[in-house]
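Then we have chain A:
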Amino acid sequence: MNWELIGDILLATVPLLVIFPSMFALTTWVERKALARIQNRIGPNKVGVPLTPYGGNLSLFGLGQPAADGIKMLFKENIVPTGADRLFHLLAPILSLIPAMLVLCFLPLEFPWLNGEQNSVKAFMLDGAVIFFFAITGLNTLAVFMAGWASRNKYSLLGGMRAIAQMVSYEIPLVLSAVVVVMIVGSLNAAEIAEAQAGWNWYVFQPWGLAAFVIFFIAALAETNRSPFDLPEAESEIIAGYFTEYSGFKFALFFLGEYIAMFAISGLAVTLFLGAGGGPGVEALPWLKVIWFLAKVCILIGVMIWLRGTLPRLRVDQLMGFAWKFLLPLSILNIFIAGFAWHAKKANEGTAVSVIVWVAALIILYAAAKGLDHVNRAKVKPRTYQYGE
Partner candidate 1 sequence: MNEVTAFWILAAISVIGALVAVRKRNLVHGVFALLVFFAGLAGLFLLLLAEFIAVVQILVYAGAVGILILFAIMLTDRVTGKDAFRVTSRGSFWGAIIALAVFLVILLPTIREIPLIENATPKDMIVEQSSVKELGTKLIEPYIVTIEVLALLLTAALIGAVTAAQGGRASEKGENTE
Partner candidate 2 sequence: MTTEKLALIPLLPLLAAAVTSFMRDGKRASIFAIAALLVSCVLSLIAFNEAWGMAADDKPKLFTIPWLAIGGTAINFGFVLNPLTGAMAAMVTFVGSLIFIYSAGYMSHDKRMARFFCYLSLFAAGMLGVVLANSLILFFMCWEVVGVASYLLISFWNHKPEAAAAGKKAFIVTRVGDMGFFIGILLVFKVTGTLDFYTEAENGILQQYDLNSQMAFGFSAATVISFLLFVGAVGKSGQIPLHVWLPDAMEGPTPVSALIHAATMVAAGVFLVARTFPLFEAGGMLPLVAWVGAITALVAAFIALGQYDLKRILAYSTVSQLGLMMVGIGAAGVSVGMFHLLTHAFFKALLFLGAGSIILGCHDEQDIRKMGGLAKPMPLTTIAYLCGTLALVAFPFTSGFFSKDEILAGAWANNQPVFWVAALASLLTAVYMTRQCMYVFPGTYRGEHAPHESPKIMTVPLLILSVFALGLGALARGSILELFPGKPVTPHPGTVVAVSIAVALGGIALGFLIYRGRAIGQTADPLALKPFERKFWFDEIYEATVGRLWTLFTIISEQLNALLLFIRDLAVEVASRIGTGFAIGGDRKLIDSLAFDGMCARLRFAGRTVTRPQNGFLPGYLRLIALGAVLLTALVLWAK
Partner candidate 3 sequence: MTLALHHYLILAAVLFCIGLLGAFSRRNAVVVLFSVEIMLNAANLNFIAFWRFGTNPELLHGPLFTLFTIAVAAAEVAVGLALVIAVYRHFRSVDLESLDTLKEE
């Protein structure tokens, strides 16, 4: 037995298994709190640390809420509908969690105790980390289908189908916007991508990088079924979508899986566009990289929560149209622009031309987005209602 290897693996994976679930717990609290504040409510503020078994409570702004929720979930009854496929009903939440957990390994988190190894685990220092990331997140659709189908409930199935259609559609702009960065760096290796952005050379500061980042972020929202793309679990239409028939611990697993997927995809966004672990002071103190990385992830999560509180939900046709008619053409155009701009900049390093190229690319992308928007809006006809007149 190669104890050293096992030690390495444990050193690299255990932190992931500790950090992200605890972040999940915190995030649920933050989300509830923030949404409440946006909606002019107070949010959870009672549950805290019980001081005595008979009362007396240190409320701490309701920070105990996640723990209480978790305990509640654990002890809830596990209900499986009659006629449901029991095996798949059980497997679905697990299958939704595993890919999300797995892809965390591909994020270039440089834990200080890994002796400066760039990636968390040597075994995951794959050449194709980015594409592996997409491949494995793609498996999430299967879990969604499994859940929807196994529940033997039409709302579940509808939700599942909606979710799959949405995930499949948005995966394309997601990957295409990541392609830009991969193309520029010339590598699919997450660590190399992080390396290439060292020293404030973040790709979000390039016009194409900015566009790609925005597209990526929007697609990521849809990919993780976050508001305003949360149609698969639109309460007013199809109850809770594919996890209508889930309760208790299985539901908690779904919940966990969804949040971990959010972290993972935010982590990828940070890696690709926001300079990974780069930030002030990392040259002097390398361990700051992890902090910065997680901080950026938290900021992105914060934006997601903020959007959830702000934007109304899309309609199904709008959702599909947005992916295929707006994001897809724009991201393809962006690839071309990135190629041209990069070459033009490389040829004229440090001259005024590079600035002009920068500005021109920005203008073209902005104009393209505006134009596409205009074209798409022109096609929208006044909605007619079959039964609603």
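Throughout what follows, contacts are C-beta pairs under 8 Å (C-beta built on N, C-alpha and C of every residue); 3 or more make two chains touch, one makes a residue touch a chain; residues count from 1.
Regarding candidate selection, all candidates are chains of the complex that A comes from, given by their letters.
Since the model is a prediction, treat every value here as computed from it, not as a measurement.
Undergrad: Among 1, 2 or 3, which touches chain A when you look at the whole complex?
TA: Of all the numbered candidates, the touching one is 1.
Undergrad: Across the complex, what residues on chain A touch candidate 1?
TA: 85, 88, 126-128, 131-132, 134-136, 138-139, 141-142, 145-146, 149, 152, 157, 161, 164, 168, 186-188
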